[in-house]
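Here's the structure, in structure tokens; my notes come after.
Note that one protein chain of the assembly has been removed; the remaining protein chains are unaltered in position.
Up next, chain A:
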Amino acid sequence: MKKALAILLVVLVIAAAIVAWFVTRLPSSPFDGQPRAEISNDLVARGEYVARLADCVACHSTPDSAPFAGGLEMATPLGSIFTTNITPDPQTGIGNYTLADFDRAVRQGVTPDGARLYPAMPYPSYVKLSDEDVRALYAFFMKGVEPVRMANRANTIEWPLNTRWPLAFWNVAFVESGRYEPESDKDDLWNRGAYLVQAAGHCGSCHTPRGPVMQEKALDETNGNYLSGALLDGWYAPSLRNDHNTGLGRWSEDEVVQFLKKGRNAHGVVFGSMTDAFNNSTQFMNDDDLAAIAHYLKSLPGDRERDGTPWQYDAASNEKLALSNRTDNPGARIFMAKCGACHAADGRGKTPWIPPLAGTTSSLAPQNASSVNVTLNGSGRVVTDGVPDSYRMPPFREQLSDKEIAAVLTFVRTSWGNTGGPVTSQEVRDLRERTDPASSNPIVLQMR
């Protein structure tokens, strides 16, 4: 008996040692052991472009900080984490990182001391980056970014929930290993698009639904959940598949390019978190890359069952807006008083400058978070080629009550063929509270 216990103890100790080794192990990098190489200006410029593709600045900066100095708060149900300083400052930034250290952080989520990063850092996407792009990115962060001395803020998650080594197992379960491998039966344009969308672009971080432990339900086109739309941070990030109603089904490839390059097209204008992605990232992509992204996205089939009956404009709703009819229809009346001047009395907007409300994804998706959020809080500044937009959605938080917002959004989401469905006062009240930074229960970013 004693002997059996002794054996069990030995086995347990060995198992614990293996686990301890595994969860703190530095995974290998193709750059291990390489001497520090001279960094050319060309490589720095290339790296700057990759940093635009990957939108590093969106999270590793705050509106008030220097670029890449970190400090942006991101929430988990357990507490907040703060993004880190990734400028080349040796004390507080990543100035002492070797290329291999940098690679392990970006593609595998492991710091030089063996700690695991939270997957708020989209390394499950970045793992697919090519070696050349990682090398260029490193060159940019070492030579193209001003070092800033700014200490990282401590996370506010309490022990033992702040234990990060179990993430090593999360990684085994949910992170694919290895670089993007081109599909041999697809052309170069498609493969470039797939690479940009899946790796640097990390579009799935917002647009792919997440599972019970926050893992993205799919990481590429082989699964129908990929980019099929998701609720995140008080916004609904719509489907990027060929769904007629809630996705890109009615968009041409050219229109996808236009949206990413100019922030607007005949179907809509960027708003919510997409404003940041556009301002900092997509407009800087070159035309070939944008065409590749559009080509890849348009190859993803829609799902009629999830998406519903294809939307068609229904002009009959305009009757409800006639003066004699809207006096006793609060939704229609508020629409004409507050919305119609811009979005037009037929709901079709003044495209491409002011988006339509008829037939847009936010009016057709059953998830109404985006409709409510943008009405309460307005839209952010869209800056194209350095010029701010001429037209912007103002916030109605102070002007309209929960009941009024519910009434007008119910009108919008059930008119002109829209099938998004009604909004309740309670839903408006909840989002009003959670998008008020002064409340005790605000939405803090989870992802960008």
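What to note about this one:
Quick note on the criterion: contacts are C-beta pairs under 8 Å (C-beta built on N, C-alpha and C of every residue); 3 or more make two chains touch, one makes a residue touch a chain; residues count from 1.
Definition applied: contacts and distances are computed from a predicted model.
The chain absent from the displayed complex carries the UniProt protein name "Isoquinoline 1-oxidoreductase alpha subunit", chosen from "Isoquinoline 1-oxidoreductase alpha subunit", "Xanthine dehydrogenase YagT iron-sulfur-binding subunit", "4Fe-4S dicluster domain-containing protein" or "ABC transporter permease". The omitted chain makes contact with just one of the residues A:Gly79, A:Pro310, A:Pro366 or A:Pro394: A:Pro394. Note on the undisplayed chain: of the listed residues A:Asp64, A:Asp287, A:Glu305 or A:Asp385, the one touching it is A:Asp385.
Summary of contacts with the chain left out: across A:Ile86, A:Cys203 or A:Ile354, the touching residue is A:Ile354.
Of A:Thr309, A:Thr327, A:Ser401 or A:Ser439, it is A:Thr327 that touches the chain left out of the display.
One chain of the complex is left out; on chain A, the residues touching it are 322-324, 326-328, 333, 336-338, 341-342, 350, 353-354, 384-387, 390-392, 394.
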